[in-house]
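Missing here: one protein chain of the complex. Every other protein chain is in place.
Chain naming follows the written order as A, B, C, D and E, and within any one chain the residues start at number 1.
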């Protein structure tokens, strides 16, 4: 069954199948099929973004380059950074979907909810706290970034591969937060009830 | 001649050729060759980032997906957004390199310098001003983003393809600003003297 | 069974039964009994605050004066204001417990989670949005409060009794956020799993 | 003589005697009688708040629970916190009335005026300065509250009863500042000339 | 009697008569004599600043160029702007001395105290409010200054001479606030009790 763009799911107009190449459309179908299998539904963002099809594929590939098996930090650490950044910026949609992901990775919905509110009072290892402090600082005080951020991450035990990756990830969510907030995709209700059992 | 990573050009350790696959290394060489041809030097950032080689290639591809011939906004408009975001965040390296690019695109160094300082008093068309106002707002007030940003861009005459792209671009520079500020690449002196003639 | 203060549940020392009058202790027991019946557990905050027993009773009475049947706004509207204020201030414990309350009042966990992230993209009536905008503004821009806040609430259809109550409630959470953040009570795990079914 | 609500003393409508129970009205009369005796005039706020009579009584009782003889900090220390919070938030009415109170407690109008402007350059004991720094921080940086605030107060010599009270008091003025700023009671001229002699 | 610099009245070292020319010293003596006659005491700032004698004379002349009979705005309007700027920046010494001046000009200590707290709820003509709004905005949001500030002042009825002067005056206090806050002169007690009678 072919993906159809017949719902108004963001502030922008709906994508038009005719403006996409067959190759682009195939990427989408493959992508959303995976979602349907994993979640039982298609994350709405992915029905909105085909509006600018090739840029969307660029986003997908970019995301995959930072979230894959060859990465230095764990998926959970990267999603944690994502929640700290998105909470600082107040990005509702990102907190919704990435909260779901992190609940899936950790099996600890209580801890994840705490991160979406304010990481400071959540239970964190010293290394996790260093990542969160870093993510918060570069998000909220970009003009004041200096050598101390790298120093603190090193002191907490991170090597330079990990630090560069943490910087990319904090940057990644500062990127998504801006355009996601702008277009305001309608969040899938499913996310809020998903991965809600403590494991 | 092979690219060597023998200079300390950021806060992080130097990349190691041995940690890269031949395929990855080939991408870098091709990329820096193009720079040498165009500028006469290699943008230092590109000698620093092979530290996390596959993520860097992800960044390159991502950048290309937003800056190519099929895009909706002009290169100059996108670099203008980049300067507004980077000036708001105070990213020295990004203002250096993207200032150079935009001087190249416009042939108007005075106007570009103005954008790096504060776009508000620069000479701007109504459409350009709407883009700059948008870029500033989502950068500095992310928590307050709502429907008004899209409305204003539409009123200024942008269609939804362009608006989505503007959002991606404003996001893109909010991404680079965080990690570039963190690792602090040493800027090439060349950029400051390049494209400095009024055309 | 008597309440015992044998757990370290905040940054401050544990309360001491001997420093409380019997009358004060009775109030606590009655209060926590009600919680046990409703929730199956005692909100930890209420095991921490007997440290300053008479002030805690003052807090309880104060809270009751703003949340009772004679009030002008609905409980749901007041908890909504509470989430907006607490999200703006980043008060993890308040978002935890009052998120639970509001899920209970509304039976709509998805909507409540959205409010804890950023109310702007949640589905809101015009009147609800006016309350949220008000709560956000007085929380984050206290120095800039002027006549416009009352005007906007009136335009949205609120009478002066309701406006005064909204102001009290926005103030109430700006009060709790400061001391709750300071003492950092350990949140009960139960809250995160409570009232999580859509009704 | 019965209290009459015939003056327009805030942004909200005047209270109506008929909407109050006799019991509530009695509380007001007793309260304002005490003011007339002490000051020679009735603080206007107290002629405004009967609009929501039972909530106002809740406020009165709440205030009394934090300002009485069994409290841990001195009245002067608590009013000092109040001025720091109110100065940070720019609450004109609160600075007016609580400045008057603190002049009364200390007999030092010059010092009190300094606190209303900026406590940093006022003459303060180390303990007073720790309280002021605490009050400023939780008022202006609520999202960044963590364990350091309690630590610093302990280092300055405060015990946990006092710290909890300081937190309640800083919270209290963050509460009043929001609704007082919203309704904007007309300050009594008397306050500005009261307790103005150095003792 | 010659002025002597034998008191420690700021964070910086005391001025040294020997480092001043006779001409410079004469200016100081003349200046402080006038103060003694008007106030009965010498504003301490003027005993501190001879440390950099010729720069201090530069400051004196500069001040006189903005506060003299040929100016466009009234002295009271200019001191009002000064209080708004100094209150926004929290400059204790400037609020102390300029509060005294404005009490002298207006004979209305209550109104002046209100301005030092927050001008928004003080009684202001439309023109006064426009000046205060202007002063606040350029002080706290310098990066966002654009054409609207001049427009609003014109709409309120100011001509361009007055607008330029208002801009100079708002600038003047943003200048004094920085260095006065840095050196922290000890305020004369006398200011707090001076001009305290309603006229």
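The working rule: contacts are C-beta pairs under 8 Å (C-beta built on N, C-alpha and C of every residue); 3 or more make two chains touch, one makes a residue touch a chain.
Since the model is a prediction, treat every value here as computed from it, not as a measurement.
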item: Touched by the hidden chain, restricted to displayed chains; value: A, B, D, E
item: Contacting the left-out chain in the complete assembly, out of E:38, E:65 or E:125; value: E:65
item: Touch with the omitted chain, as defined above, among E:114, E:128, E:176 or E:195; value: E:176
item: Touch with the omitted chain, as defined above, among A:53, A:112, A:145 or A:183; value: A:145
item: Interface residues of chain A (partner: the chain not displayed); value: 143-146
item: Interface with the unshown chain - residue positions in chain E; value: 11-13, 49, 51-52, 54-55, 57-59, 61-62, 64-66, 68, 70-72, 89-91, 138-139, 142-143, 145, 147, 149-150, 160-161, 163-165, 167-168, 170-172, 174-179, 181-184
item: Missing-chain contacts mapped onto chain B; value: 87, 90-93, 95-96, 99, 109-110, 113-114, 116-118, 120-122, 181, 184, 187, 189, 191-193, 196, 198
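As a working rule, only the chains that are shown with their structure count from here on.
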item: Angle of the C-alpha superposing rotation, chain A to chain D, to the nearest 5 degrees; value: 120
item: Chain B and chain E: spacing of chain centres that average the CA atoms, whole Å; value: 44
item: Sites on chain C at which at least two other chains make contact; value: 90-91, 118, 120-121, 143, 145, 181, 184
item: Graph class of chain-chain contacts, one of line, ring, star, complete, other; value: other
